[in-house]
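Here the complex is missing one protein chain, while the rest keep their positions.
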Amino acid sequence: MEQVPLAHMLILSTILFFIGIYGFFTRRNMITMLMSTELILNSVNINFVAFNRYLYPHQLEGIFFTLFIIAVAASEVSLAVAIIINIYRKFKTIDIEETDTMKY
Amino acid sequence: MIQKIAWMIPLFPLLGFIINSFGRKIISRNMSGIIASLMVFIPLIFAFDLFFSVTDKVTVHLFNWISAGVINIPFEFLIDPLSITMMLVVTGVGFLIHVYSIGYMGHDEHANTFFAYLNLFIFFMLLLVMGANYLILFIGWEGVGLCSYLLIGFWYKNTEYNNAARKAFVMNRIGDLGFLLGIILMLFAFGSVNFKDVFPAAGSVQSGNVTVTIITLLLMIGALGKSAQIPLYTWLPDAMAGPTPVSALIHAATMVTAGIYMIARSSILYSLAPITSGVIVVIGLATAVFAASIGLLQNDIKKVLAYSTVSQLGYMFLALGLGAYSSAMFHVTTHAFFKALLFLGAGSVMHALNNGQDIRGMGGLRKKLPITFITFLIATLAISGIPPFSGFFSKDEILAKAFASNPSLWVVGMIGALFTCFYMFRLFYLVFYGKFRGTSEQEAHVHESPLVMTIPLIVLAVLAFLGGFLNFPAIFGGKESFAEYLKPSLAGQYYGKELIPHQTELLLMASSVIILLAVIFIAWQVFVKRGTVPADETTERKGLVKLVYNKYFIDELYNSIFVKPYNFLSEKVFSWIDRVVIDGIVNSFGEISIICGRSVRKLQNGNTSFYLFVMAWAIVAMFIYLMLV
Partner (left out) sequence: MAALISIAVFGIALLYIELTNSKKIQLPLAVVGLLVTLGLTVMQWNHPSSSFNNMAVTDNYSVAFNASILLSTMFVVLLSAYYYEDVKQHVAEIMALMLFTVFGAFLITSFSNMIMLFLGIETLSIPLYVLAGSKKFSLRSNEASFKYFLMGAFASAILLLGITLVYGASATFQLSAISDYVNNTKQLPGIFYMGIILILVGFSFKVAAAPFHFWTPDVYEGSPTLITAFMATVVKIAGFAAFYRLFSSAFSSIATFWEPLLWGMIILTLLISNFAALLQKGVKRLLAYSSISHAGFLLLGIIALNKLSAGGIFYYTLAYSLATIPAFGVLILVKNHRNSDDSIDAFNGLAKKNPLLAIVMSVALLSMAGIPITAGFFAKYYIFVAAIDSGYILLTIFAVLAAVLGVFYYFRLLNAMFLKEGEAEKIKIPVVFGISLLITTILTLAMGVFPDYIIKLL
């Protein structure tokens, strides 16, 4: 089987990254923004694994880092969902532009 | 022995501050005043001890303060004639004013806080004059500024006083900024801010060196703020909002002379910077005359004295600019005596009149306040420069140096002296002579102040009378012992030189005395004679006296020479400069800041997406930078 070149991997991760960033700017729903964070983190994960596999196949550091990121991301998400639920109970909305009581 | 004494000197006022502030509730008002006075009296004794035992420079090392890399700043005190002189002035005059305050502030419910602040002020002032490097000096400098701010706003119920405190604060910050930059630049140029490192290093620098000129200019800006010179003088008259003993101690005798002290201390640097010295001469002379002219028309007793202080500080600056550092210090000393006395006397008058400050509401007080009257007279004679009172010697010394440098400086300086003499006697006559013009209620209340207030007045009066003999000039067979005493501390181009021929000097003195006496006489005619016996206008008089006495002539003269132009100048032009130009500059800085603040605040609009957006663009900008390099 022909191997997928590294460049393709990096392009994939970059695309994912910018989709995530785009989501951050355009979406107003907190859950969607949370999903955007996940996209960015996953693009980083792909980066790590790709670099490790293609450039430095003799070591496993990058892959371990990915495991840590996945674990931490999971805990972040559970926390964020808890906060969002709490906000929904108070504001009756999860629109990011309506939660701007503090400014200036 | 010196080592043991020196560090205790500032410690006692600090102790007094701690006792008075923590025991605010427990200690009675009088007790608090006594403690505070005692804590200034003990350092005074120590200072005398140092005065008799130290004739050269002694550095007292306390502990290693800051050592960062190559920079090493120990916490040291420098005991030399210059610092001892200042210590004596600060603790001596300070002690008398503390005692006076026991009587003056006795009725105030916050008297204990007042004494705590006063002690704190003395502590910082002593740090300022004793520090052996610019950093300790700066700490004292900031500390006295803080105390001044707190004490001006002491009666904080009045918003006007509050604003005065803030104005003083702002003006001083501008000066301090210059000072701080000067110190930083010095650190950079000499690698140290210790006196014992900087001054010898400066010895090898060429006169007119650019770095030294910039350093001295920056330090000078600090001195302009602290010592209330053009253009940073307007805070001082406003600072009179504070209690009168504060005006006497901080805004006349000690703190405002800190700028003079600092320049005298740095005399080695200043003698290497002719440009800076020239600037100082111009500013000093301009301030001396300008402030004196404003004083001519003020009707608030403390405002007159405030402008007079600004004007006298101008003379000290003039002396510094001419390189006559010991003359400046001499005037600092005598000025501390007579100006403190004037303020305390004014305080005594205000005390008698239930805080009336308008001289139009006074008059005829000499019978009712005999001690205040006599001591005030001595001080007035001293500030006017009438021999043999102290002010004569010190002011004459400065004017003689000015003459030696350029006769036109003498002429301008003399005009300022005439103004000074005139407004002081105007004040004096209006307060103590004529009929009482206040309310009948006040008249019934008028009484001489208690002993605790009059004794300091008497002691200061003796000092104001005799202070001049400290530096009895060579022309009368004196040894100029004050100048000789200060010699180890100052760079002096004047030592051992006869500047102007004795004949000329005598002539100058005689002419100035005659002119001054004439001014006093005119003032007498205007404010006493004309005020008391209006019918005398028609009485037959002869010659010059007739001309001077003539109502039309005097009115016209007074009107056309003093009133109209000065009404115009001081109400229109000077106050316009004061209000529009100087306040305008200060205010516009504030406004620009506020406008910037408003626009910056708009960025913080509470919207998370917007924040993320800005962050992303910042990252993009950084990548653009990456592509460029």
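A and B label the chains in the order they appear, each numbered from 1.
What we mean here is this: a contact is a pair of C-beta atoms (placed from the backbone, for glycine too) under 8 Å apart; a residue touches a chain by one contact, two chains touch by 3 or more.
On a predicted model such as this, the values are computed, not experimentally measured, just so you know.
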{"item": "Candidates B:Met31, B:Leu146 or B:Val513 - the one touching the absent chain", "value": "B:Leu146"}
{"item": "For chain B, residues in touch with the removed chain", "value": "21, 24, 63-69, 71, 138-139, 142-143, 146, 150, 153, 156-157, 162, 165-166, 169, 173, 177, 180-181, 184, 187-188, 593-594, 596-598, 600-601, 603-604, 606, 608, 611-612, 614-615, 618-619, 622-623, 625-626, 629"}
{"item": "Positions on chain A where the hidden chain makes contact", "value": "17, 20, 24, 30, 33-34, 37, 40-41, 43-44, 47-48, 51, 55-56, 59, 61-62, 64-65, 68-69, 72, 75-76, 79-80, 83-84, 86-87, 90-91, 96, 99-103"}
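Criterion: only the chains that are shown with their structure count from here on.
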{"item": "Touching residues on chain A, where the partner in the complex is chain B", "value": "21, 24-25, 28, 96-97, 99-104"}
{"item": "Chain A contact footprint on chain B (complex, rising order)", "value": "601-602, 604-609, 612-613, 616"}
